[in-house]
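Take a look at the following structure, please.
One chain of protein is taken out of this complex; the other chains stay put.
And now, chain A:
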């Protein structure tokens, strides 16, 4: 048989360090990171790090060897190399002051598409929807960034456009379910094709320049997510019968720029295709059968909550949040300066006027003046609340969070559990019930203890003499255990302690005697 050569099979051959992977793929480290982010290849944590590292304990980043092998057949690697040569040419032309050549090169910059990656990473549409959380959060955060050298303006524009298109879909499909305004921003949750999608939209008055963040890495994520979101939007629009790229149903302006403004203001309806696809989640006649029926009723109620109401938003009120919520519930919105707005401030048909400042003298009697929180609270409670508490200038009731369960720490929501089980991962059934793990074991123990019958028992008095004996025995045994070379020193120390004690005792005796003598003399 012979000896097996170490580190040739098993963990050592399955995992490969980052440096070795970069060497194998023959690309730079930056490109490697970019490739991994785009392809969705993550670093691993092998169980036996020492084995994976072939005996050394150096802290390295490991990747699975098969993933890296799979990467070798990726056509993007060639595109990276092309880009590298292009950059060399450009720099050379610039340094040689060949302006013509440089401009031509800049115009003909190599461009690569990431469409095939979307198909690879999300073979089914439901997988894409599950990853929509991450995608939306990043793009909404990027959309709020100001234009700067760090991030390209085209990227920010794309983010704004795609997020606005997604919000349009949410309005048209009327699938928004929860809204919560926090100090970090506004949290929204929508139910799209059975998946719960949560995202955070920062407030408009956000922090300007953001330092301390690695924008290069985030830009790679954004590249992939913009492509993915555009495909997802296309499919979502197709599913409810709308045209993509979105077009307005009725637009007054012929100018393309203005039409774009109107579109991205979220205030107007979109044009649909000729074939009207009926919405899937409608069950007209359903018996009162538990949760599902209740939920369906709730959703139907929510869709017509603000039907027939015409809202007007004052200048200081945040447009996008309120437009999204109001139009999701079937209302109509306009504001001062709304591109292509249907009505202005003085229109008589306005039923609700949303204002966040104390009221001035000029106000009309036909309309209800309310603070923006009324809209959000009505949405969360699924009914029209009494207006008296939300009058401008009144002290508002607290804005409660509809996301109560989902804020606790390591909690995996039940939908994720199902998803993992579908993908074949074993999640034991126990985990479902307890959101907080470790407390369970303690609860178990206390339960068991409680089952014991409680009786009145005897009072236990420890025998002090026995305790002293035991202490003495243990001390003796420990003394025997001292190594030989220290025994002498130990003996001398003990002797010193005893001598001191003896001396103090002697002195105390002397004092006592003297006092006794003094007392006797007196």
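By definition in this document, contacts are C-beta pairs under 8 Å (C-beta built on N, C-alpha and C of every residue); 3 or more make two chains touch, one makes a residue touch a chain; residues count from 1.
Please note the rule applied: contacts and distances are computed from a predicted model.
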{"item": "Undisplayed chain, where the name is taken from the UniProt record, one of \"Cytochrome c assembly protein domain-containing protein\", \"Classes i and ii family protein\", \"Trafficking protein particle complex subunit 6A\" or \"Ribosome biogenesis protein NOP53\"", "value": "\"Ribosome biogenesis protein NOP53\""}
{"item": "Residue among A:57, A:95 or A:108 that touches the chain left out of view", "value": "A:108"}
{"item": "Of A:212, A:348 or A:361, the residue in touch with the unshown chain", "value": "A:212"}
{"item": "Option touching the unshown chain, where A:182, A:366 or A:504 are the choices", "value": "A:182"}
{"item": "Contact footprint on chain A, counting only the chain that is left out", "value": "40-45, 58-59, 61-62, 64, 66-67, 69-70, 73, 75, 100, 103-104, 107-109, 111-116, 118-120, 122, 124-125, 128, 133-134, 137-138, 141, 144, 152, 154-155, 157-158, 180-185, 187, 198-200, 202-203, 205-207, 210, 212-214, 217-218, 223, 226-227, 230-231, 234-235, 238, 244-245, 316-318, 356-357, 372-373, 395-396, 398-401, 403-404, 406-407, 410, 412-413, 416-417, 420, 423-428, 430-431, 437, 441, 473, 476-477, 480, 489, 492, 495-496"}
